[in-house]
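The complex appears here without one of its protein chains, the remainder shown in place.
On to chain A.
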Amino acid sequence: MSRLSRLRGRWTIPALIVVLALVAGGVYFTRSGDDPVAVSFKEANIDAPESPDSAQTVTIETRLYLPQQTPAPAIMLAHGFGGSLRSVHTQAEEFARRGFVVLTWSARGFGRSTGQIALNSVDREVRDAQKLLDFLGTRDEVQKDGGGDPRVGVTGASYGGALSLLLAGVDKRVDTLVPVITYNDLAQALLPNSALATPRSDATPAATAFSEDGVFKRSWAGIFFSAGMTSIDLSSPTGEAPEMGQTEANQPAVEQQPGGTGGAAGQQPPTPSLGACGRFTPEVCAAYTEVATTGRATQPTLELLRKSSPVAVADQIKQPTMLVQGEQDTLFGLDQSDATARQIAAAGGKVKMVWYAGGHDGGNPGTALRGQIADWMDFHLRGNGADPGTGFEYSVQGAFRSSGQPSLRTVVTPSYPGLTGGSTTERKTVKLTGREQVAVNPAGGNPAAISNLPGLGSALARSSAISSRLSLDLPGQAAVFNSEALESQVLLTGSSTVKLRVARGDQTSGEAILFAKLYDVSTDGTRVLPGSTVAPFRVALPPDGSAAEVAVTLPGAVRPVESGHKLALVVSTTDQAFANAEQPAAYRISLASDELSVPVVPGRNVTTGFPVGALWGIVIALLVLIGAGIVAMFRRRMAQDSDPDLAGVPLVISNLTKAYPGGVTAVKDLSFRVEHGMVLGLLGPNGAGKTTTLRMVMGLIHPSEGHIRVFGHKVTPGNPVLSRIGSFVEGSGFLPHLSGAANLRLYWAATGRPESEAHVEEALEIAGLGKAVHRRVRTYSQGMRQRLAIAQAMLGLPDLLILDEPANGLDPPQIHQMREVLRRYAAAGRTVVVSSHLLAEVEQTCSHVVVMHKGQLVAAGEVADIAAGGGETTFRVDSPSKAADVLRSLEGVHDVHEDEGAVHASMNGVPRAAALTALVAAGVAVDQVGPRRRLEDAFLELVGE
């Protein structure tokens, strides 16, 4: 049993390492099973008519990703502007792993597809996509709703998102769709106007004016069109948007990058046909040139843009639609998806709206959102999983950032307000103040205020330090209207509205181009422009100098405005991102109404389901801990062992052995017995095993073999019988920060025994430390600690007092006193065990002695007995052999034996004087005569070597 426990002790650390290695291995093994399965795809080129009645064809390159099991529903995954089928490779693989057949293709004019970009024209790109639907209808791998009607969902981001809307509006074979960060009306996206003469209905949270004759969004338009010229995609967001619960920095999604070589052997796309129009159709090219040079769009241009926008067909969409729009998007804002949602809802389609913390300025959908899109497809194409419903989700970005990442939460509401009859968005009114101000438009519209940097926005939006400094209003070019500090938090969700008055400030042009933005101003004056978005508007000014009154819809955004913060409405004359007015002008701007109407959409935070597993884990862990405690308690109870016959014997040691793991045996087969009233000396040189033996008596060290009984009770660690032992072993042990007296009192308090039994005063007097007893122990000398420790051992007047080398560190008078204390203590009916390596010490103090050497018993008995050697006499002589003969001749003397320079003999009553006379008479020179000192012999023999 003890051998076993020793073995266990030795193997604890290796066993721990093995267990850890097994756990790590197990985790690695189970995880390595999660490695993504490879997805194969087939490439095919499909020809489609160049235009509806044309004989010419364009070649569309496609890839068909196949899942493990077919037939399966299909997903058509369209790419963004400037991309190709390679830029959606990763997402396609993800869908395929979820068990969908995935069709990706390069739209005409992109990638290796031929043809010219017609901006998602219903007659061209949409026809191409219908051709792809036909293709899916012929594939055996694709599940069918009917002959030639595949079970298919369409998704895509930006340009691809618009295509999904157009395709769903045109072709009813599409079963569901998820357009991501896309536009409703390209004319409004590139030429927005946020002002209306009369306020519009505010049923939905992010509805904006969509007025005619907008302000040209110069920077974005340029980037957008240059993507079509050069096939280098600056318009698609880079990286992924942050998501809830995610803390690490985003890794750029390499395979989402343009020219990404998703298995396509690294070939470059064909060199774009150079020329002013790039790969655009002449119509599109002409329209862009017109707008870019004049800053205004003519009616045919607007027609062209509108015809290739989802707005043209969205009122035909009845398929379940999940609209995903970004909160960090200055290209296609929240108002675009709002408009689409209204159209689809009016047509009777089911709409779910998701605003995520990304967009063209903030990143692609992250893993969780892509998973959500796949869940939507799973439910609507296969009926798998829970119904994603038709709710509204938006992501709220907190002000707090740790390690560069904003904290996010997602809020859900059962529906997007304002879609169904009667429901409307809750709006809070915030009072603005500010007198009429004059804002000047500089000649050429330069220098201009800065709100955002398109194309770079996604990198910048993640750095609060930069993005907050990015927004810059130039003095003299802006009118500012502030609110009071908010009394409680307002969670702005959508587009606020305000009514403004604008009048001529001098004799200049008949219209004003202005930019309205709403800042969140913190208590220390730091301004944050939510989403970095501005609302441009163009307003005609009455020539008589009177004011024009307009209702301006501010840009849609999600922003928690904390209590104590202010809202600041800034109306500036310029913005870097737009085509500003060229003519110098001055405008008088004032509030038509002091009310700013702020939309709020109360909802619940998304919380992950309650982790039942972890809860069970807690219960099981608690039960295991309680169980372990109970088992340990029973095992302790079982360990009690007492022998009533030995109840009166203070100490019995039987066959005691202590072997340490290193192979050292400190005590070997030691047996002795200490009777009542003895002062027993444990004598032995240093390292004889005395201290180890005493520690075993105190239950501090576990014996390897044998056992110890104190008053009949077998000693185990913490056995109650130990309360009858007072001990001092190998040095004092005090709390250095407490005084000697406090140490003794607290020690006694720790034993839990009644204070009346302690006899602290008597013990302290024995220690005799005087006033030093009230000093901290750390100031004591070695001798003082020693005396205090002996006093501590005597607390409670124990029946058995064990002192290990008590004389160490004491001076001779103190040693003398201590001997007296021990003798008198034993005389008062107690038992004392003293260990020492000094013979004289034991002889003078003890009544009995046990001599140990190298862990073994050498001699045991009364000190007088052992010292006197049983009546033998030693003669130190010059000739031991001669003396031995003389002694043997004497009557009565026997047991004569020689030693070096001495003869020992048992006198048996013969007087030593007679023997001495005989020796002298025989001519033997006698040096010394005396009792034989066996103890000394034995001891010297031991220590002498």
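Here, a contact is a pair of C-beta atoms (placed from the backbone, for glycine too) under 8 Å apart; a residue touches a chain by one contact, two chains touch by 3 or more; residues count from 1.
The definition used in the following text is that contacts and distances are computed from a predicted model.
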{"item": "Protein name, per the UniProt record, of whichever chain is missing from view (\"Thiolase domain-containing protein\", \"ABC-2 type transport system permease protein\", \"Succinate dehydrogenase/fumarate reductase iron-sulfur subunit\" or \"Aspartate carbamoyltransferase\")", "value": "\"ABC-2 type transport system permease protein\""}
{"item": "Among A:Met638, A:Val664, A:Ala750 or A:Ala921, residue touching the chain not depicted", "value": "A:Ala750"}
{"item": "Sole contact to the chain not displayed, among A:Tyr65, A:Phe392 or A:Tyr825", "value": "A:Tyr825"}
{"item": "Sole residue of A:Lys172, A:Arg604, A:His774 or A:Arg888 that reaches the chain not shown, by the stated touch rule", "value": "A:Arg604"}
{"item": "Option touching the unshown chain, where A:Thr198, A:Thr293 or A:Ser488 are the choices", "value": "A:Ser488"}
{"item": "Hidden-chain contact residue, picked from the options A:Leu472, A:Ala632, A:Ala864 or A:Ala925", "value": "A:Ala632"}
{"item": "Full-complex contact with the absent chain, from A:His713, A:His848 or A:His904", "value": "A:His713"}
{"item": "For chain A, the residues touching the chain missing from this view", "value": "5, 8-9, 12, 27, 31, 248, 251, 396-402, 407-409, 464-465, 468, 488-489, 491, 522-524, 526, 528, 560, 562-564, 604-605, 607-611, 614-615, 617-618, 621-622, 624-625, 628, 632, 636, 640, 642, 695, 698-702, 710-713, 717-725, 727, 729-738, 746-747, 749-754, 757, 759, 762-763, 765-770, 772, 781, 783-784, 787, 792, 794, 796-799, 811, 813-814, 817, 820-821, 824-825, 827-830"}
